[in-house]
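Of the protein chains in this complex, all but one are displayed in their positions.
Should a chain be cited, it is by its letter among A, B and C, assigned in written order, with residues numbered from 1 in that chain.
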């Protein structure tokens, strides 16, 4: 890296980009970035221009010697990159809206990560990400891939199993959000809280939680059964856990656990809100529109505070913190998605898990967890199987595997409904699912 | 066993007893039983008399020197027994009716083995069975306990973890029913079919199936997606699997898989039929009434064919086949519930699994399975966690554990509904759940 | 197999062949063999003629319609075979003599299976066996390979890891010899004894032993500490275990355990006897010479009793018993070398283990063992690592891996001595180790 650090951000036209840029500015002292390449596709050209120009103004305002490049040429951006970050969305928010709407018509939660929505997001995304890793092998074989693209668990699983890239980390803002949430619950500064994380992306448990190094799990669990405190991130409604349940579980839940331990309530609420305010995708579409209006303002040269409402809070912190720790071989502890290596019993060594890791120059090394709590094992195993079969379907284009993946998903009430949703969504997303619509060639 | 073989059957007044007796008669040559002790409780005295007298007539008719004893004194029956079989039902069919009715009021399947109904059946049964194993330690420490009492998986788990008895086998007629079902599908004799079983009680998969030793799995799976063939035992309606699902699953399902892979259809049907013909318990109550009328007939001296409709078909065959194999150290292969010993990866060594075993004088030795199919792991893990936590709740009387067990059950849509069902059912079954209603003594 | 059963025996000119033929004759009723192809290499032509003609006379004498073919054309013999048995010896007994002599010069036991001798036997044998499996893929893809060629553990490991053949079983006469030995110790008929076997080839333990289904382990272990009873097979001297050791081990040992738990005594004795009667190979060479003289006798038409002294006793029984059980889908229990599939904890699922298995038409299914006794784990793990690295060296021709394999072998006292032995033996066996002497081609 003698030439200065180069980062390529795939999906650079995303509304999140100003957060990322802010992160690089804040940590410039320990991470002297010289080139930031924002890449996007033809359809995203306009957004790329808007957000890219904001990025340039932010850096100019900070007085830092970082070159920002805007390009539609992914290969040019990847060439000799040191880190590649991915935050693209195949099909955009329109596709997400379908992911959320269609399943609800069958009485099933869409859930854009571990539910039917997540399945289709994965089927659209995985072939693209495997194209990127193929380019990386050729153009920047020593680069680290930091993936934020959801469903991060399924995508990381796919990269670990089906690419030749080893330097990959999946990143999510849920764990950092849980720490922030606990800090708020206890009314203390975030830096004093630490959680032992273990599980999968959007299915991660806090096995213990510490304030200044002393366990406060019991206290936090007490608070978690209070409806006022139940959830930590903005886009999930605050319904408290049953005290009996959470006390016997004796572990911290993540916001997405609501979909599994309160399926009925979440479904009712989703149906309700999709009728009133629209699906989450539709709400975000409106928010994004406003954000891009703001971004256009040539006088704006900082990250606008309105971005926080977008739902991606702490991503900046999480992503840049991870990159600087790898770069500086910091050996601090961060929760990321990485190869299990035996850390969680009963999950294959080569599968992706979300777990507290020591971050080194050679990537994350998971802290050994051993057995998960008895009550957590089934759901974790089920989502891992869902991710694996979904990833296989994404790579092979095997329709039956897609139906199987959705049938075994805990949100799906039957194989017949799984099939109907699959058929409906395959039609709706056909343009982004070429692997399922290839003419099957027969061998003679 | 020089003195002649003694068997004690707890719950001897059950309508199943004639099947058992028929089994002993048929296999007398290889299993020369001398004493059969039918034990029941005060409330079952009348039934015990009726069925016991039929048993005596059956044996007399067969011309065999087996003494049948009817008693309400369990300890007398256990004294020096060689085998103890358990087929009792705490609270009788009335309790089962509540197990099935109450959850449905909350939109949840009752499911008397792995669902809310099964949870409560377990909570009522486990303390009683642990009382029996305590008596056995004292009165017949070398006897084998053959448990048919449902939920057989949870009960076996509880005995393995919380008793001092090692010689225990849990038995179920589902696997043998699956073999019979395959035989019928293929229109061949049952003896030519063999299935490699692996999983848990009422959650067992057929990993391969053979006709005369040659795999016919592909053919059978084809047939399983035909609605006409879908189910193997009478009390589950015939709805076929989605071909895409079952072909990708690539394993034989058991009838109870309908509850998980077709939850919605099963729930609709259960609600429907509970309104028309009544719950399964209520149907069985009527059947039983008729059966006992038949049994009273002093001219009856064989097992009446109507018993087959009762739902316990093949129990006789399964139970007596198992007992004679142990007795004769036959080393044949039978599917039973036993300690895992590493046979199924990711399930604790000491937990109960339902798996093909070699039956020896020292009990069943499981055949090594290794990893379950990816798609099957989650559900199996989930039910195993449910069984373990339920068993712990049954032993400790811990209300929170009971709520946790039900919340993590795949049939339960939320922790709040779990709590409501628990509260309602705790009230309904209070008489049989003393461990949850003890005055909690505080320490000073 | 409608056309009649065809067996190809590679190394058909072996002095063991009459045992095999006797086995097929005895079991003809359940295994109606029609063609037996004895194959050998040019150097073995004379022996093949002699033993082949005896085989023909034996079959004629038995009055059975089995055609015996003698050939040097391996591919012709393999074509459409149903079973392939391998009993060849690359380099013959001369090579074995070197395997045994050279290490002793460095103060190390030769040990033709799990020691330095076994390493070199494996290095010579594995490429040949992988050539056979390649031919089988093409010429008889549905055939079973029954391997008797030592070192059977290492060879089976190599086939499981480096061939495309799944239908392979490794066979050894040690377990059956242990059962015979126990029968003799207890003065009962062999058929009444059963042992639960677990471990590796020539490193197998009896975890329990039964007489008529009742454990007699304690009694047998008592007897094992008596010098008179210590060993079960003829070619290992009778030195008893220390009572304290064997009682704390609490498992049956196999004769080869002497090399590890009595290394010093075995080494002293080997050095002594190599000076007086010669190495085992040299003793066997003399025996073989006499045997072939006997075999030449045109009046001989049965297996001569002198063959029993050769050391391969019970092979006939073990091999033909295995083949007939596969053929008839017998589902009886036999100890064989097969894929672990989770049966023994801590050994990889795909590695070869020697364990009691149910023998089905689809091959052996191991009985679940779980954890080995604590005291047995280290040695088993060490030999498994030795086998794996040796197999890798055999396939790759990597000299360093060969040195590593020998250094970690428990019989080897240092890396420096390992290297000396390797160098000396590489020279002695160069003709049979082409993979280590290829001109290394460099990439430009």
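Heads up, the rule we're going with is that contacts are C-beta pairs under 8 Å (C-beta built on N, C-alpha and C of every residue); 3 or more make two chains touch, one makes a residue touch a chain.
Given the structure is predicted, the values throughout are model-derived calculations rather than measurements.
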Neighbouring displayed chains - absent chain, whole complex: A, C
Which residue of A:62, A:365, A:395 or A:426 touches the chain not shown here: A:365
Decide which residue listed in C:213, C:304 or C:410 touches the omitted chain of the complex. C:410
Which of A:41, A:333, A:395 or A:426 touches the missing chain? It is A:333
Residue ranges of chain A at the interface with the undisplayed chain: 194, 196, 208, 210, 212-215, 329, 331-333, 340-345, 349, 358, 360-362, 365-371
Give me the chain C residues in contact with the hidden chain, please. 107, 241-242, 244-249, 261-265, 345-346, 374-375, 377-379, 381-386, 388-389, 398-401, 403-404, 407-408, 410, 413-419
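Basically, only the chains that are shown with their structure count from here on.
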Hey, what chains does chain B share as contacts with chain C? none
Across all chain pairs, which one has the most C-beta contacts? A-B
Measuring between mean CA coordinates, which chain is farthest from chain C? A
Taking each chain's centre as its mean C-alpha position, how far apart are chain A and chain B in Å? 44
What is the distance, in whole Å, between the centres of chain A and chain C, each centre taken as the mean of its C-alpha atoms? 54
On chain B, where are the residues touching two or more other chains? 345
